[in-house]
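Here the complex is missing a single protein chain, while all its other protein chains stay put.
Now for chain A:
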């Protein structure tokens, strides 16, 4: 489901390592993105002001400041560019801080280049209404999906653990509440791999069972005959 206008979208790479900037640029270029680089926060800011940047890949440890604070500042000033933090800081607490500070995604170095491209595509796909989609938690029904720690939080500090795939499916459903989603839309990154319909049904069934563990949690995911699935509630981000 790659929208036709996704290539040639401008990606800003903020990293003080010249080699990484060049390598990333080449990689993204092969995937069809246009890129510009910035070695410092100053350069990044002027690039944001001069170019129609859609996605910014932001390293956190830069010579002239901390990327976390930069990200918070940008959000406070009203910049709505999609931000993905790309950093060696691999603590869950850093991920939490990043998402709470206004980042849209967080990827730890070193990463799989394919994973990075899949995530950028994912971000661009929901880029249209990214304002409402930012936050640490996606709140729906009785649950909150913890986007940093990738698990469900229920009432009374109860926690339900999700598998990687369940998280991805749920995240996708939460991005488009009350919209029908086709089977192939629910796991876009997986399209190339072997993927059977039955398997998706099983996963949805398990997801439903997990959601039903809180009062008011059943019936959140509705099957749309011959079409796919739909999230039957509103989502707010906190």
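Keep this in mind: a residue touches a chain if its C-beta (ideal position, glycine included) is under 8 Å from a C-beta of that chain, and two chains touch if they have at least 3 such contacts; residues count from 1.
As a working rule, contacts and distances are computed from a predicted model.
Look at the chain that isn't drawn here: its UniProt entry, checked against "Lipopolysaccharide export system ATP-binding protein LptB", "NADH-quinone oxidoreductase subunit J", "histidine kinase" or "ABC transporter permease", names it "histidine kinase".
Although one chain is not drawn, the whole complex shows that of A:40, A:139 or A:165 it is A:165 that touches it.
Residues of chain A in contact with the chain left out of this view: 17, 19-20, 23-24, 27, 61, 88-93, 109-113, 149, 151, 153, 156-166, 203, 206, 210, 213.
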